[in-house]
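See below for the structure under consideration.
Here the complex is missing one protein chain, while the rest keep their positions.
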Amino acid sequence: MDIRYTPEEQAFRAEVRRWMAAHVPAQPLPDFDSTREGFEAHRQWERTLHAGGWGMVTWPVEYGGRGLDLIRWLIFEEEYYRAGAPGRVNQNGIFLLGPTLIEYGTPEQKARFLPAMAAGDHIWAQAWSEPGAGSDLAGVRSTAVRDGDDYVLSGHKIWSSRAVHADWAFGLFRAPGSERHKGLSLILFPLDAAGVTVRPIQRFDGKPVFAELFLDNVRVPATNRLGEEGQGWAVCMSTAGFERGLMLRSPARFQVAAAKLVDLYRARAGAADPALGAAVAQAWMDADAYALSIYATASRLMAGGAIGPETSTNKIFWSELDLDLHKTALALLGAEAELTAAAPDASADVGDWLDGYVFSLAGPVYAGANEIQRNIIAERMLGLPR
Amino acid sequence: MDIRYTPEEQAFRAEVRRWMAAHVPAQPLPDFDSTREGFEAHRQWERTLHAGGWGMVTWPVEYGGRGLDLIRWLIFEEEYYRAGAPGRVNQNGIFLLGPTLIEYGTPEQKARFLPAMAAGDHIWAQAWSEPGAGSDLAGVRSTAVRDGDDYVLSGHKIWSSRAVHADWAFGLFRAPGSERHKGLSLILFPLDAAGVTVRPIQRFDGKPVFAELFLDNVRVPATNRLGEEGQGWAVCMSTAGFERGLMLRSPARFQVAAAKLVDLYRARAGAADPALGAAVAQAWMDADAYALSIYATASRLMAGGAIGPETSTNKIFWSELDLDLHKTALALLGAEAELTAAAPDASADVGDWLDGYVFSLAGPVYAGANEIQRNIIAERMLGLPR
Amino acid sequence: MDFRLTDEQTMLAETVGALLHDCCSGADLRRLLESGAARDAGRWAQIEAMGLPLMLAPEARGGSGLGMVEMALVAIACGHAALPEPLVEHAGIAVPALVAVGRDVPAGTVAVGHPVNPFVADADTAEALLLADGDAMHLVPRAAVTLVRQDSIDPFRRLFRVDWKPAPATRIGGAALWEAALERGALLAAAQLLGLAQRAVDISVAYTKERQQFGKPIGSFQAVKHHLASAQVKIEFARPVVLAASALPASSLARARVSHAKLAAQTAADAASHAAVQVHGAMGYSWEVDVHFVLKRALALGQAWGTPGFHRARVAEHMLSAPLGPDRTFDAVPLQQEARSEAA
Partner (left out) sequence: MDFRLTDEQTMLAETVGALLHDCCSGADLRRLLESGAARDAGRWAQIEAMGLPLMLAPEARGGSGLGMVEMALVAIACGHAALPEPLVEHAGIAVPALVAVGRDVPAGTVAVGHPVNPFVADADTAEALLLADGDAMHLVPRAAVTLVRQDSIDPFRRLFRVDWKPAPATRIGGAALWEAALERGALLAAAQLLGLAQRAVDISVAYTKERQQFGKPIGSFQAVKHHLASAQVKIEFARPVVLAASALPASSLARARVSHAKLAAQTAADAASHAAVQVHGAMGYSWEVDVHFVLKRALALGQAWGTPGFHRARVAEHMLSAPLGPDRTFDAVPLQQEARSEAA
């Protein structure tokens, strides 16, 4: 164990910090869900990142990355969040689909999809859930019918984040007549293909954060299938899937939020309930513990270790810490907490805390509801019977 | 709604208060589980109570009670706990079995058992659980074989509180060959009967709070059966069972504990974590809320209402409040919290708080584990599917 | 001692609940938002027809002469329905203040600018406003003030900064009016939070009975059951506190119990609305499902009329100064008398 950064790692941090200082937009971009304009501004930011060589630093150089290790990935993320850089509109692509492509894609698929993803030319939506398949993902009913060199896709996907404006989507489709975990294939499809209808779904604050996708005989080449036919479940649940879990929620995100919470507490401590001091300290400690845990996992993976059920313990921990952190922020804001950013008399950041709270509310639900994660921990980590 | 006590109720309170002031022992009695001496001292206290007419004020006069209503019962309990009167060694009898006897007993059974119970001549143990039947009480395997005018009881009961020194016990026994909720009978048996072996079980603090009962062809008359043969489950789960739930844990008990906690906080606040102030206030509020809820239920029952799933919500609430209250007390005691009453340098009451904590730990488990109570609330109160 | 609702009180609660069930569903709420109107005129007419706006005014002034227990029951129903119209603040807070100083109640609603709240709800649709200048309470016509809308996450919370100039003519009373208004405001916020909490559980029970995953209704999973059962336990032990607080005469205990009611109801609403989001999965996060109406109102009312920290401090004040014990549950010593007995 050596918890000092090497000179090379420190130099890398300095390089990221310099680049971010020079390139992060001075004004926050308009959000990427509400308007096409905001979406395209974020796509432009992805292009800027890519031009600087910062699209996905862990990817191989030939696909637009730098081939760096996971510690450098964490350092990159720390500097990224520290600089207040924009949210990654392509997170479904770069964090979820990308690692799976790198593990399961054919050379042709990698060449076709990864550079375009890294460059922001393809912005990706996920298409996991269906009306009857949420926590029970193996209940998907959308079908992929093989027809020569093509698949014909039909079905109804829902809660598809980014799909209102994105270019491509990926999801599970089953061979007609197959059941549960068998017969599923992971298939990529363009959202402007004939037969795809995208219907925005408003989140409860009115933002069209999700969409429903209606697929009516959508024809895609069989080369859009990732992994073997019928092996879609295994592809989704693979080690790559676990690395996705590692990357989706960077500790830096929560450490920046916790530091802001401490500032808020300092600003409001005079009027605050003394019990809130403990909640603020807890949020700061939790963000710190999450970072340490991710460093431990990254160190182990770099040494050739395999990742285990950390993805489930991580999921529960970050989603609960994020919710608690934002609840504490709203408690510190008191009667101002309900104000949106549009309220003329709202203090600075009040609306951001409310937005963050709304987002954090979904944490225990998405990416595998926490009830499911607790089952996984009990069964796979502790060995309790099903 | 009229939340003022009537002059008669106030006079009753004054009467109880005077009697308690005159009769409650100045020194705490030795505890009733550890030694025969302590047990008999508590039996003597039951006799003193009975002589004063305070054995069970809600019971009919002919069985040793005063025939008073539930509001007066609550007032009695308030004054009882306020005076620091000894614990009721016969609680299994007077609070658990007594109401069932009043509802289901034959006139002969009532005459035989109730006055002796009220007078402290019969101290009762419960014999619910078996090694294979805890939360799943319908899994009991002990049998009652009918033989003419007798039953012959065989089996193995466990976690039988008070049984080390008590005179009588009651439990469920099944007809040979019957299954689950069918074929059970509620049967009363003397603990000194031939064939009964009582083996003390140490609680984890070393006190013999429980016993195992081994029954080897124990012959009792069929007149010891309470309710119809084979209807034991219904008898146990009856309305009387719900009233037992109401009486087993008087709100006054928690209100006295909460007031003591406030005193402890006052004494230690200087050194205490500011977060503990909120926990103390919460304990005080919870005890108050529990009292108000019980007053509401008592008022409704007195007006002829039936009790519903309150017993389950009550059970969860008082067991969690009791545990939280004692955890807060230990936190206030800090490094002294681990000291027992035997420690020469322990401050006054430190050992009592620790004892109370140990007792409170069992609250979420006994009298129907809280997991089972939550199932009951979800299914019977909210109507969720089994 | 009879801590039960009377038959009349039960009937009032049921009647108001049924009215709002019929005219204030989630669909009605969405329709109102789409219309852009501040209020549903038809619904308000029905509320007026029942005499609810003047329920606390004496019969001599055209009111129903009811008390705070009845008002709390109405507020619980308003919370359950997430009612957009300002019935609770008008009938429960403004009207008694006006009655207390012998003023007529205007035909329209009166908004309340209590100093404990940074903004005034429903000021734009009010006929007049109660506003604070130091300790003084003023009754000011709507036309005499300037309003700046402050956007709340709850689209039905129409909050405003009020710019106005005090004048001696509009002064109707002093600090005692504001103090009494705070007790009523906090109590009725608690009552609404209690109704909101129950609504969150009700919505969730209906959904989880139907929604199937893994081949059975999700309401049959123990994790779902326990989320909702735990929320229901919080509701069960907030309700008697709200009712007791509404029935107590003014006293140190009554103040503490109002704060206890607010804290308990806020905790119940918080637990129930979070449980609702959780058991609904992504549905609970969408505009189409009613969960968010409850969640937003609970968020706002949880901090309005005194934050949890404010109310915890009031509870602590009583707890650390008044005599405590099991004989004190209903021991509402009038404040003056208590001060005397403390001195003795």
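To keep things simple, chains are lettered A, B and C as they appear, and every chain counts its residues starting from 1.
As a working rule, contacts are C-beta pairs under 8 Å (C-beta built on N, C-alpha and C of every residue); 3 or more make two chains touch, one makes a residue touch a chain.
Keep in mind it's a predicted model, so treat the numbers as computed, not measured.
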> Where does the absent chain touch, in terms of which shown chains it meets?
Replying inline: A, B, C
> Of the residues A:A234, A:A259, A:I307 or A:A341, which one touches the chain left out of the display?
Replying inline: A:A259
> Of the listed residues A:G132, A:G230, A:G277 or A:G351, which contacts the missing chain in the full complex?
Replying inline: A:G277
> Quick one: which of B:F76, B:F210 or B:Y265 touches the chain that's been left out?
Replying inline: B:F210
> Taking the full complex into account, what residues of subunit A touch the chain not shown?
Replying inline: 1-6, 9, 13, 71, 77-79, 81-82, 251-252, 255-256, 258-259, 262, 266, 277-278, 280-281, 284-286, 288-293, 295-296, 298-300, 302-303, 310, 313, 316-317, 371, 373-375, 377-379, 381-386
>> Even though one chain is hidden, which residues of subunit B still touch it in the full complex?
In response: 129, 132-136, 139, 158-159, 201-206, 210, 271-276, 330-331, 333-340, 342-346, 354, 358, 361-362, 364-366, 369-371, 374
>> Considering the whole complex, not just the chains shown, which residues of subunit C touch the missing one?
In response: 221-223, 226
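The criterion applied here is as follows: only the chains that are shown with their structure count from here on.
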> Chain with the smallest distance from its CA centroid to the overall CA centroid?
Replying inline: C
> With chain centres defined as C-alpha means, what is the inter-centre distance between subunit B and subunit C in Å?
Replying inline: 38
> Centre to centre, by mean C-alpha position, how many angstrom separate subunit A and subunit B?
Replying inline: 53
> For subunit C, which residues are shared contacts with two or more other chains?
Replying inline: 224, 312
> Considering subunit B alone, which of its residues make contact with at least two other chains?
Replying inline: 277-278
